[in-house]
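A protein chain is absent from this complex, but the other protein chains hold their places.
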Amino acid sequence: MLLEALRTAVLEANLELVRRGLVLYTFGNASGVDRAQGLVVIKPSGVDYDDLRPEHMVVTDLHGNIIDGTLKPSSDLDTHTLLYREFPTIGAVIHTHSEFATSFAQAGLPIPALGTTHADYFYGPVPCTKPLTDKAISARYVHETGLAITQLFADQGIDPLAVPACLVNGHAPFAWGKDPHDAAHNAVVLEAVAKMAYNTLTLIPNHPGVSQALLDRHYFRKHGSTATYGQ
Amino acid sequence: MLLEALRTAVLEANLELVRRGLVLYTFGNASGVDRAQGLVVIKPSGVDYDDLRPEHMVVTDLHGNIIDGTLKPSSDLDTHTLLYREFPTIGAVIHTHSEFATSFAQAGLPIPALGTTHADYFYGPVPCTKPLTDKAISARYVHETGLAITQLFADQGIDPLAVPACLVNGHAPFAWGKDPHDAAHNAVVLEAVAKMAYNTLTLIPNHPGVSQALLDRHYFRKHGSTATYGQ
Amino acid sequence: MLLEALRTAVLEANLELVRRGLVLYTFGNASGVDRAQGLVVIKPSGVDYDDLRPEHMVVTDLHGNIIDGTLKPSSDLDTHTLLYREFPTIGAVIHTHSEFATSFAQAGLPIPALGTTHADYFYGPVPCTKPLTDKAISARYVHETGLAITQLFADQGIDPLAVPACLVNGHAPFAWGKDPHDAAHNAVVLEAVAKMAYNTLTLIPNHPGVSQALLDRHYFRKHGSTATYGQ
Partner (left out) sequence: MLLEALRTAVLEANLELVRRGLVLYTFGNASGVDRAQGLVVIKPSGVDYDDLRPEHMVVTDLHGNIIDGTLKPSSDLDTHTLLYREFPTIGAVIHTHSEFATSFAQAGLPIPALGTTHADYFYGPVPCTKPLTDKAISARYVHETGLAITQLFADQGIDPLAVPACLVNGHAPFAWGKDPHDAAHNAVVLEAVAKMAYNTLTLIPNHPGVSQALLDRHYFRKHGSTATYGQ
C-alpha cells in the first residue's frame, strides 16, 4: 500500500480529534504530505470515523489530482493542497469546527496571546482572515479559503511554524504542524487556548495581551535550538 | 409487529439523543411517520430510556388516534401530528430541551446564521415563535405549540426542509428531517450551532450574520442536486 | 437493620448526585425521613462515596439526636432536621454545591422561571435567602441556615412541594421531595434549569419570566389531580 505509514498517521490524527471532543459526526479532516514524493494523504469525505481504515485514505498530488483511492477526498482538499504548496515547511494540516476556536472565527476575532499556554504553542495572536468576498465564495471557494490564510500570513509576515493555526472568518480553524501527530496536537491546544481566551475576555473585555518578553520566554522554551522542555 | 422498521428507527433516534447529551431523564421525544399508511410511531410518555424497546413505541394516525400500543404516547403528540399534517415533506420529528437551543428559546431569540457549521444544515436563522397567548395556552396547548411553528414558517415563507428546526418561545426546540436518523442528526447539530452562537454573541453582541453568498455556498454543498459532500 | 429500605434509598440518592456530576469529592448530602417512626436517615460526614454502604448511614430523631450509627452524621444535619420539622409534607432533603445553582446562590439571585423545563418542576422562581447575619452565623449556624429557608417560604407563602428547592445566599442549593429518589431528581433538574437560566440571562439580562398561564399549564401537567404526564 502506497504511503502506508503516512496513511496510518493521518488516520490516527483524525481519531485523536474525535477522542479530544473536537469533532462532531464527520466534521473535521486531517491530511499529511510526503514532500519527497510530492503526495498528500487525506481523509475521505463524510465517512463515519468508526469505519475509517488506513486503506480508505485518499492519495493526491499537490494539486489535488487523485493518485490512489476509490473514495472521494475531503471536500476541503483544495485548502489543504494550497497550504502545502505555500507553506513548504509544514507536514500536515487539520481542519475542525471545534467549539471555541470556531466561535472566535464566527466573531471574526483573532485569539490574542493572553497567557503562557498560548505562548507555549503560538508565537503571537492566532489571526483571523477577512470575510471572503462574494466573488471568492462563488468562484473556487475551497481554494480561496486557503488563499485567505496564506495571503494573511504573507501580508503580516508570520512564519507558519511559529503560529501553526489560522481562523477562517465565518467558518472555523485550520491548524498544521510538522507531521499529523503534531498538527492534531496543535489543533487540540488551539481549542483549549480559545476556551480560556473566551473566559478571559468575558471577564475583562479589553486585554492588552501578554508582554513580548513572556511570549519570547515561553515560545523559545519549547521551540528552536534553545528549547529546554521535554526529554 | 406493525411498522417494525420504523419503530426501531424511532427508538434509535431517541437513544442517539441520550448518547449525545441532549436529553436529561425522560425529557425529549422522537417520532417518525409512514406516509403510505398515514401512521405515526412515537415514544411513550415518561418511560426510562434504558427500558425502551421497539414494542413500547405507540402507533397513531395523523390526528393522534391510537392505532396500536398499550402505553400512553408522548405528551407532545399533538405537536408532532400537526407538523406531519402541515409539513408533508418531513418524515420524523424530534423534541428536546437541549441546553443551548433551549436557552435561545427562553430568551425568545432566533439562532442567527453566524458561520458555515450553521449554513451546512440550516439555510438561514433558526426562527423562534412568538410567546403563546394565554388563550392558546389554556386551550389545546400542545396543538397550539405546533400551530405557532407552522404559522411562523408559512408567514415567513420558510421551507421546512431548508430550515429543519424551530424554537418555541419560552419552551424548547423542535427539529425534523426526512427520517428519524436525519431528524436526530439535525437536533444534535442544532445544539452545537446554538452553543457556538451563544459564545459568538457573548463575545460580540451585534453580529450581522454570514453573507448570503456563504449561506448559499455551504447549504447547497450538502443539499439539492448540486451537492458535493460525502460519498 | 433499622430502616433498611430508607437507608438504601438515601444511599442511592447520594450516588445519583455523583453520577449526574452534581457533587465533587464528598460535597453534598442526602437524607430521608420515616414520618411514622419520626426518624431521619442521613449520609455520614466526609466519607468517600465509593466506600458508602447502607449500614454507614446515620439514624437520628427529628432533633438530630443519634439513634443508630457509629459514624458522625453530615455536618448539615441540623438544616435537614429543621426542614423536616417545618415542612411536614416532604420526605427527603438533598444538599449539593452543584455548579450553576451554587453560582446563583453566590450571586444572591433567585432562579427565575424562564421556560417550561423550570415550570415542569418549580411553580415559580426558586428563591434565594437573604445573607445570614453575623449573629446567626456565629450562633447555631446550621440550624439558622434551615431557618432562613423555612422563614422565606413562610413569608412568601410558598408551598414547599410546589417549589421543592431553595438557594441559601452565599452558600448553595437545598432541594427536597416526597422521597429520596424524587428529591435527587429535583436537585438534578434544578442544576439543569440553573444552567439554562445562566445562559438566558447572559444573552438578555432583563427577562420578565414566562407567563402565569404557561407556568400553570406546565406545572399542573406533571402535578396534582389533573396531571397527564407519564404512564
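We call the chains A, B and C, going by the order they appear; numbering starts again at 1 in every chain.
We adopt the following convention: a contact is a pair of C-beta atoms (placed from the backbone, for glycine too) under 8 Å apart; a residue touches a chain by one contact, two chains touch by 3 or more.
Not measured: the values here are computed from a predicted model.
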- Item | Touch partners, limited to displayed chains, of the chain removed from view | A, C
- Message: With the missing chain put back, one of C:Ala105, C:Val126, C:Leu147 or C:Leu190 would touch it. Which one?
- Response: C:Ala105
- Touching the hidden chain, out of C:Pro44, C:Gly124, C:Gly146 or C:Pro164, is C:Pro44
- Option touching the unshown chain, where A:Lys72, A:His143, A:His207 or A:His223 are the choices: A:His207
- When the complex is taken as a whole, what residues of chain A touch the one chain not shown? 114-117, 185, 188-189, 192, 195-197, 199-200, 202-204, 207, 210-211, 213-214, 216-217, 221, 228-231
- Task: Just the residue numbers, please: which parts of chain C touch the chain that's not shown?
- Result: 24-27, 44-47, 71-72, 75, 97, 99-100, 102-109, 131-132, 134, 137-138, 141, 170-172, 198, 201-202
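In this text, only the chains that are shown with their structure count from here on.
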- Query: Do chain A and chain B face each other with the same patch, meaning over half of the contact numbers show up on both, or with different patches?
  - Reply: different
- Message: For chain A versus chain B, what separation do you get between their C-alpha means, in angstrom?
- Response: 33
- In chain B, the residues touching two or more other chains are 202
